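Only a part of the assembly is drawn; its chains keep their places, and the rest are absent.
Labels for the chains are A, B and C, by order of writing; each one numbers its residues from 1.
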Amino acid sequence: MIILNKIISFYYREYKLNLSGFQDILTNIVFFFVSIFIFIFSIGPEKEKISILGIGIVWTLLLLSSTLSLRKFYQDDFENGNLLIMHLNGFSFGSIAILKTFSHFLFVQIPFLISIPIASVLLNIANDKLMYLFASFALGSFILSCLGSISSSMNLMNQRNFLLGSIIVMIFSVPIIIFSVGIINMEENFNSLISILFGILLIVFAINPWASGFCLKLSIENN
Amino acid sequence: MKFLVNPSKFNEIADYIFKPVLILSIILFAIGLLFSFYLSPDDYQQGSTVRIMYVHVPSAWLALLTYAIMTLYSVLALAFRLPFGFIFNTAVAPIGAVFTLICIISGSLWGKPMWGTWWVWDARLTSVAILFVIYLIIIFMNLSFENRIIREKVVAIFILVGSVNLPIVKFSVDWWNTLHQPATISKLSKPSIDPSMMTPLIIMTFAFIMIGIAIAILRIKTEIISRKSYLS
Amino acid sequence: MIIVKDLSIERSNKKIFENVNLSVGSGKIILLKGKNGSGKTTLLKAILNLIEPSSGAIYWKGKLLRRNLYDFFSQVTFIADKTSSLSKLSVHENINIWKKFFLSNISNSQIENILKTLKLDIYLNQKVNSLSLGETKKLEFLRLIIENKKIWILDEPLSNLDDESIDLIGQTFEDHRSKEGSIIYSSHQESEINVSEEVLL
């Protein structure tokens, strides 16, 4: 029960923080829609063209905007010492990583998930594809959150080169993108592709607490 | 063979072989260039642009080979705790990146007359581009991480993960039906290439290898020295 | 309860201190003194298992601290030399976050009392980044009360405070001591706090 309470307390804090940074969430979403407009304008108004490209566009923008928020992942809490306070309050570095990953998923990815239906209207994505898009995105975005956790904890030690972390995430997410977009375009293979994606998710999810926790520990030691 | 894993042994051997390797590479280069420009025939389809091959193919092979060796050294360093692996990887990554860049540039130069475009998004070209980015990430990580002990482990793991890309580069032409030339020279059975083209190709390949080794020796030695000063 | 035995610490191959011995029993207030750079902060961090000692060991309740870490953490509050309150939120919001985060069962009226004695009650709705430096520091002390743990580890708690506030902190320390709590803190300042032991680094 205490553990559950602690987890709830953790998320209460995250919630307060993220809401005071509510504009960041909004900025992400607005970025998402503005870019969709850019694409529509550069493609021209023909419906078929748009709907062919729609899914690819949604996926890339999702990836890019989650890299946008990487800096918030640990950096702020690290700099004002709150990461340490969390640790001293009984959260091992690994569990901090897991909780933070879920929090990123919750406060950064879920808003996107919610805005997908609207985006799909703009992009003329067929209704029957929407479900596949949702499924692949739910899995894929969680993988991205895990990768984001790993790379931004690595960046706490690196500190100089902020973009490097984003690049690493992006390189690793190439296969995810390929599979996810594949899911939607080749519906026959849906099951096998989704299970590959799920496999990747499990691997990344298992690695995440170790890798991120290790980096968090090291960077707090050296601060 | 101890010099391949032991820094001080490496230094000894390197002092011996550096000059011969350098001289050999210059000679091989001279002969190779001579062959590729004057002593080999034009291709009946491709005309004289085929001569780009003598740069393109060796650099492509070496780009892959370098990464393969780096993967090997990562395993040695991580699993068998041989720090020389880290030294080697730090020193050699830029060399691999340069080979990859040469491969890409020469390939594009070749692609323009052959395919009518500098670049297409077929599987091989894409995977080579990714290989290049992986090399760059390795270099950037080496430059920007502060804590060396962590850095080299992280980089080694990254190299291991990135090695997934190698078979994709190598076999993409067989797995997917792409624009790029399938294996004609490196086929396990009989190569389907004319011997008159084979000779300069082999010579150039050796020239590239020798140059690679020479630069690698220099870089590994400086890396060893910089670590020594760090420790003392 | 905490015993530090022959602790030596190196960072980047540079010795920071050697063979420090220390024991923190209940009801004890221990003051770390030393020049700038003598390793006070480092020692406090080592006690929190954040820095690997190059030799020596730290024990908690007779066992190696490292083996018993989260039990130790559940009894410790640490205040670093930088403040941790969130500067973009108000005092009130910060307190609320702390209360929830530390699952604190301190009543609101208790907190109000303390805010009043610390003279922070008038700033409840002010953003932390518009507080004065000393006020931010005082706000940080609220965590000691909210967390309500037995061991306090404080890095330079007295700097930037006026004499009156230092006296208040001194009283709080006495209170805590009388409840069998223990405190280890570092300081450069002379103060009237009655310490059980001074350790010079």
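Just so we're on the same page, contacts are C-beta pairs under 8 Å (C-beta built on N, C-alpha and C of every residue); 3 or more make two chains touch, one makes a residue touch a chain.
In this text the structure is predicted, and so the values were computed from the model without any measurement.
Engineer: Taking the file as a whole, write the stoichiometry using the chain labels present.
Structural biologist: A x2, B x1, C x2
The rule is simple: only the chains that are shown with their structure count from here on.
Engineer: Distance from the CA centroid of chain A to that of chain B, rounded to the nearest Å?
Structural biologist: Roughly 35 Å, centre to centre.
Engineer: How far is the middle of chain B from the middle of chain C, if each middle is the mean of its Cα atoms, in Å?
Structural biologist: About 56 Å separates the centre of chain B from that of chain C.
Engineer: Give the residues of chain B touching no fewer than two other chains, as numbers and ranges.
Structural biologist: Not one residue of chain B touches more than one other chain, so the list is empty.
Engineer: Which residues, counting only chain A, touch chain B once they are in their complex?
Structural biologist: Listed in rising order, the residues are 154, 157-161, 164, 167-168, 171-172, 174, 215, 218, 222.
Engineer: Per the contact definition, I'd like the list of chain C residues that touch chain A in the complex.
Structural biologist: These residues of chain C touch chain A: 45, 48, 50-52, 70, 73-74, 76-78, 80, 82-84, 86-89, 93, 96-97, 100-103.
Engineer: Which residues of chain A touch chain C once you look at their complex with the stated criterion?
Structural biologist: Going through chain A, the ones touching chain C are 2, 5-6, 9-10, 12-13, 16-17, 20, 80-82, 84-85, 87-90, 92, 220-221.
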